[in-house]
Every structure is written in C-alpha cells, then in structure tokens.
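Quick one: this structure, given as structure tokens, is what I'll be asking you about.
Now for subunit A:
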Amino acid sequence: MPGTATVALFAILAACAREPSQSEATTSTDEANGSLKVITVNYPLAYFAERILGDHGSVSFPAPADVDPAYWSPPPDVISEYQQADLILLNGAGYAAWVANATLPRSRLVDTTSAVSDQLIPISSSVTHTHGPTGDHSHGGTAFTTWLDLNIAVAQARAVLEAFVRARPQYEADFRGAFAALEAELREVHSGLEKISEQLVNQPVLFSHPVYQYFERRYNLRGFAVHWEPDEVPEEALWRQLQSVLQQHPAKIMIWEAEPLEENRRRLLELGVESVVFAPGGNRPAEGGLLDLMREGIASLRSQ
Partner candidate 1 sequence: MIEIQNLTFHYGEGDFRLDIPGLQIAEGERVAVVGPSGSGKTTFLNLIAGIARPQSGDIVTARHNLAGLDDSAVRDFRIEHIGLVFQEFELLEYLDVFDNVLLPYRVNSSLRLDTMVRQRAVDLLGSVGVGDKLKRYPDQLSQGEKQRVAVCRALLVNPSLLLADEPTGNLDPANKSRVLDILIDYAADNEATLVTVTHDSDLLGRFERVIDFRDFLEKAG
Partner candidate 2 sequence: MNGILYLAWRYLAYNRWKTTILVGSIMLIIYLPVGLNVVVEQSGQHLNARAQATPLLVGAKGSPLELSLNSLYFSLDTPELTSYAEATAIIETGLAEAIPMYVRFKSRAQPIVATSFEYFGFRGLALASGRMPALLGECVLGAASAEALGVGVGDSVVSSPETAFDLAGVYPLKMEVVGVFEPNFTSDDNAVFVDIKTAWIIEGLGHGHQDLADPAATSAVLNRTDDNIVANASIVQFNEITEDNIDSFHFHGNLDSYPLTGVIAVPKDEKSGVILMGRYLDSDANKQIVRPRDVVEELLDTILTIQQFIVAAVFIVAVATVATASLVFLLSLRLRRREIDTIGKIGGGRWHVASMLLAEIVIVLVLGSALAAGLTALTWRYGSAVIESVVMS
C-alpha cells in the first residue's frame, strides 16, 4: 500500500479542475405536477399499473404487438425509454432476459415477484454445462408466466401499488382505492379458476407450450406441455409423438395460447382432444384487457 506521503503527493498532483461540477441525485420524476412515468416489460404489469395509476401518470409498454415480450430484446433507443422512466416494472423470475444485459437505473426497478420469490418455479429440466475453472453451472432458469397464478398476480399488483405509493405518497388514497377494485376482480377470476380446477381435478390436460406452470400448480391441473404454435400445423412426427403421449397421458383438452388453426383443432378432435384457448396475455390483446382475456379463457374451459 503506498505511503501516506506518496498518496498525498498524488493528491497534490491529481487536480484537474477549474470549475467544480454541480451534482445531486436526480431522477427523471416530474416533481412539478406529480405525474409518474411508468414502463413495464409485459402487458399484465402494464394492465395492473394502468388500473392503479389512474390519471396520476402514464404507463408505457413498448414491445411490438406481434412479439412475445418474454423473448423480446428492445433496441437501444427503446432501452433509453426505459432509462427515462420514473419506475420500471419488472416481472422477475427471469422474464425478459434482456434486462440482465441492459443498463437500467437500479433505484427505479421494481421486481414485482421479489416478495413471492419462494413461490417461483425452477425449470428443472435445464441442462448444465462445465467449462473453465468454475465447475458446473446451468443456463436453465425459472418459469416466468407468474401472473397465471392469480394469487401471485395479486402479489405483483400489490408490489406495483407499494412502488407507486413510495414514489407519489400524495396519491396514496387513490392508488389504494384503485388497487382494491383490481384485487377484487383478480380474486373473482381466481374463484372462477378454482371452480375450473374442481371441474378438471385429476383430469390430464395438454398445454400447447410450457408457459402454464403457475396455472397448472395453482389450479391443480395435471398437465403435459408440447411446443406447438397455434398458427402452424405440426409435422407428422409431432402428431405421432402426441399420440404416444396420449397413451400415457390421456388428455381430453389441449389448452392453447391463442386460437389454433382449424386443421389443428380438427385433428386433435379426431384424437379425442378438445382445443380451448386460455391466452396467457403476455402482450396486449387486440381487444379488451387482461381480465377479459382470463374470463374468456374460463368460459372456454367451463364449456368442456
């Protein structure tokens, strides 16, 4: 360690200023009118934020309508939008991997599932690999469509509420009132799903994609996930694969993320599988809101 005299000499020589710069901890908040700029990484969070924020700010969700926000990587100019927001609502659970590689102001990040991190579902089928001195490590992660467990959805909405109250305490009453209304609706949807759960108890189901882990766990479904796109006809090999799955897992319904092609619906029916749609709602729907989507999904399930 250099001696004090050397360090002191360095200090003498380390001057480089004629004018000191003014510095203060700044955020991009518009303190003058209390308006809050919020930006999110997925539609459910945008929905919660819009419901709770009301007129006290703006909510932005910049992912294009035709992408899955979980796998979207925004360009730098969009990341700048995130940087300028007062609050950045994150889903947590590894959703939107781009966040890990982006420069975002930590003080304005809100991890909406941090309070329920013990309820997150690790993806156990990930492959580990080994290279270099650090030993085994995995690139697997966590299931991230957390809001499909409506209890977690309520927790996420509550995290949004608390973040808003911290940022704008003067509107606490409004925020809490709006949250209460939202929570009531979320609980209502949850009750609807619990009834479905009773209906489908011990019944095997299929999922078109492995995005229903929380849904499956919370509502006690016995599910098996394939990787089928609603707007594509799977190859014959995949149909054969499905048939062999059905022998072990005789599902009567397949839950799709979106309306499947008629051919898919027909061929599944031939195999004794009804198609129902329960859209996860990761991105903004063309019509309606998140809870409308869920209610439609409940209706679709109930009809089976």
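Here, contacts are C-beta pairs under 8 Å (C-beta built on N, C-alpha and C of every residue); 3 or more make two chains touch, one makes a residue touch a chain; residues count from 1.
How these were chosen: all candidates are chains of the complex that A comes from, given by their letters.
Computed from a predicted structure; not experimentally measured.
Participant: Of the numbered candidates 1 or 2, which one touches subunit A within this complex?
Facilitator: Candidate 2 is the one in contact with subunit A.
Participant: Would you tell me which residues of subunit A are touching candidate 2 in their complex?
Facilitator: For this pair, the touching residues of subunit A are 1-2, 4, 7-8, 10-27, 73, 76-77, 79-80, 83, 97, 100-107, 127-132, 134, 136-137, 139.
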